[in-house]
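Apart from one protein chain that is not included, each protein chain of the complex appears where it belongs.
Up next is chain A:
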Amino acid sequence: MSSVNQSQSRGNSSQKKGGRKRNENNVIYANPLPITFSRVENRFTVTALGIFGISPARLLKPQCKGTFDPITRSVWITDPKDRAILWRRGFFGKGNLSRSEPSWLVRQTNIRTAVGRQTTSEEVTAKRRAERKQFKLDRARGIAAAAAEAESAFAEGRIISAEETKALIPSAATWKPSPSTQNVTLSFLEQYQGAADLDAEPLEDMEHMQLTFSEAFFLTWALDCLSIRRPNALEPMTLPEIWIAFQTTHLPPHLQAYSSQESILRPDNPFLLNYFFFHHYRSLGWVVKNGFAVVLIPVYEDARDAESSPFSLSNSEPFTWQWLSTINRVNSQVQKTLVLSYVTIPALSRVSLTELTSPACFERYSIREIIIRRFVPARMRD
């Protein structure tokens, strides 16, 4: 709450717009997890109970509902209120037609109406890409003009200095989008609107939010604020059912028909590895998403398990220098630090079947982290 007040007092300066935006974000994204605590109004009760070390505030858990989908290996959330709660409190899930937050309906509505537009992140990215394309066109034209100038100067016997040549070519730091660029993007949008005006029916939201199995299990088991149903079922799935179902979808199709637990439950099931990894980093306060610069490397305690495994786990073979260098370079370019996370899979001989039927088996797994950075002698001092 104190950070909100500070932003308000700074709002009177020239950074008014930035301060208000930050202010809003601090309010919208204030809760790091879906669970919240109830506010207790009576200060006397709070102080009195506080002497005994008891807090009268109660834990509030939102009851969100999701549907299990084995084909896309995810849990679908369709209710708009649930979607908002899960996204705003912890950034769980992803819209299946958007880059992150479900914004398909907003984007489609924007295309149809010119007034009262809410800008989405996809539109900001599209605008940035259009401007960059225009810059590249201008630069290409500049280079061609400079080359033509140099040719004619050579033919005449004149010399052109390097500064004059550089002046013709626009640089990324100083280029500004000209009004003609904005006209191009506007005319493109009008084209869209022309087509869409004919169809004046109200838009049905075709998008849903998708939670990965790790996120869904975390919300159901660790936080108890999500219930998952099978499609067309009335009752929610129980935790043991969810545990088995999530692991079964990772099996190849011909093995999924078997219902005996011995054939399904294995310590190297991708769901177990991914969940262990997810839980570890969420507990540290990180938001784990696809494209996270932490690479999960499974390590088999018993090499024989790797041979008998029906899963082909990626990164389980010793990796090559090329792979490591590529990953390291790509991550450095997007300014992320590479962390290699070694998760040790216990041997089948050491883990009993009873342990595998519940999350108790996670006690047998362990994780080690190694941070890798490129050493550039010219830039580093230690």
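In the analysis below, contacts are C-beta pairs under 8 Å (C-beta built on N, C-alpha and C of every residue); 3 or more make two chains touch, one makes a residue touch a chain; residues count from 1.
We take it that contacts and distances are computed from a predicted model.
A.B. asks: UniProt names the one chain left off this complex as which of "V-type proton ATPase subunit F", "Protein YIF1", "tRNA intron endonuclease" or "Repressor of RNA polymerase III transcription"?
C.D. replies: Missing chain, UniProt protein name: "tRNA intron endonuclease".
A.B. asks: Which of these, A:N25, A:T78 or A:S283, touches the one chain of the complex that we don't see?
C.D. replies: Candidates A:N25, A:T78 or A:S283; residue touching the omitted chain: A:T78.
A.B. asks: Would you indicate which residue among A:W104, A:W243, A:F276 or A:Y300 is in contact with the undisplayed chain?
C.D. replies: Final answer for the missing-chain contact: A:W104.
A.B. asks: Per the definition of touch given earlier, which of A:P253, A:P318 or A:P377 contacts the omitted chain?
C.D. replies: Considering the complete complex, A:P253 is the one touching the chain left out.
A.B. asks: Residue-wise, where is chain A in contact with the chain that is not depicted?
C.D. replies: These residues of chain A touch the chain that is not shown: 67-69, 71-74, 76, 78, 94, 96-99, 104, 133, 136-137, 139-140, 192, 206-208, 210, 212, 231, 252-253, 289-291, 314.
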